[in-house]
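Before I ask anything, here is the structure I am working with.
The complex appears here without one of its protein chains, the remainder shown in place.
For subunit A:
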Amino acid sequence: MTATTAAPADIPVRVRVRTKRLVLYTVLVSVTGLFLGPFGWLVLSGLKTQGELAASPVHWLPDTFQWHNFADAFTQIDFLGYARNSLIIALLYATLVTLSSAWVGFGFARLDAPGKKVLFGILLASMMLPQMVTLLPTYLIFAKVGMVDTYWPWVLWGLSAAPYLVFLFRQFFAGMPRELEEAAIVDGCGYTSIFWRIFLPQSWSVLSASFIIAFTWTWGDYIAPQLLLSTDRTTLAVAVMTAYVNDGGTPVPELQAAASVMYVVPILLIFLIAQRGFVAGMSTSGLK
């Protein structure tokens, strides 16, 4: 069919298609370059000397690559200590919130009771509530009960499930066949063991998507640790942002750049490794 319509103008069409493709690839490559630019510049900045970073007409490339900046970033501040704090909080929160959200999601997907519709409505509506609006008064309450400068807030947040992830799990569990739990009920299983033994083992894709999403949130969060934790218990995000200063209080931008590359790269790697599940999770929750 296409052959008959294309035949009379065969050559011009082919030329037009080729130029079209050329334009398409040019646009694609330059847009991608533009998107990678900021990160590339960050890496490059981490390889310059302080003088090169302050030079007034821009000093495009470092004269020699200052790889030692990356080593110095470890010694200027307790980089590993902050990274450990970040890791503890992120693992703690991501593990707890994934389990609790799966648990709650199972309830919304597989069980019902009077009031379920209203509760689900509240769950969806609470996604529209900016975290920042509740965070500030929550901070005052945490201060009152002595939980400032501890990791308890992340435990509590983790235990109480995140609406976005609950929704993710609900969508997933709702699509699983009914026979799964019917057979289990006949065998005398309670809902708790149905959840643990039947639903969870089949949910690795969503579990890992949820874990990665939660881990990335917490690793990237700046404001909660900034508010809740003191300077030596705080996370890498806060340290990278605020701790790279001289005794006089002037920033050390080349070390800061090197440190923030090392702060960002783990997240990029996690994303690249787990890309498929991550993206699938993002799009299911976004669509429905």
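Here, contacts are C-beta pairs under 8 Å (C-beta built on N, C-alpha and C of every residue); 3 or more make two chains touch, one makes a residue touch a chain; residues count from 1.
Here, contacts and distances are computed from a predicted model.
Missing from the rendering is one chain, named in UniProt as "Sugar ABC transporter permease" (options: "Thiol reductant ABC exporter subunit CydC", "Peptide/nickel transport system ATP-binding protein", "Sugar ABC transporter permease" or "NADH dehydrogenase subunit L").
Think of the hidden chain as still there; on subunit A it touches residues 24-25, 27-28, 31-32, 35-39, 41-42, 45, 52-60, 100, 103-104, 106-108, 111-114, 116, 119, 122-123, 126, 128-134, 136-138, 140-141, 156-157, 159-161, 163, 166, 185-186, 188-191, 195, 216, 219-220, 222-223, 226, 237, 240-242, 245, 251, 253, 256-257, 260-261, 263-264, 267-268, 271-272, 275, 279, 282-283, 286-287.
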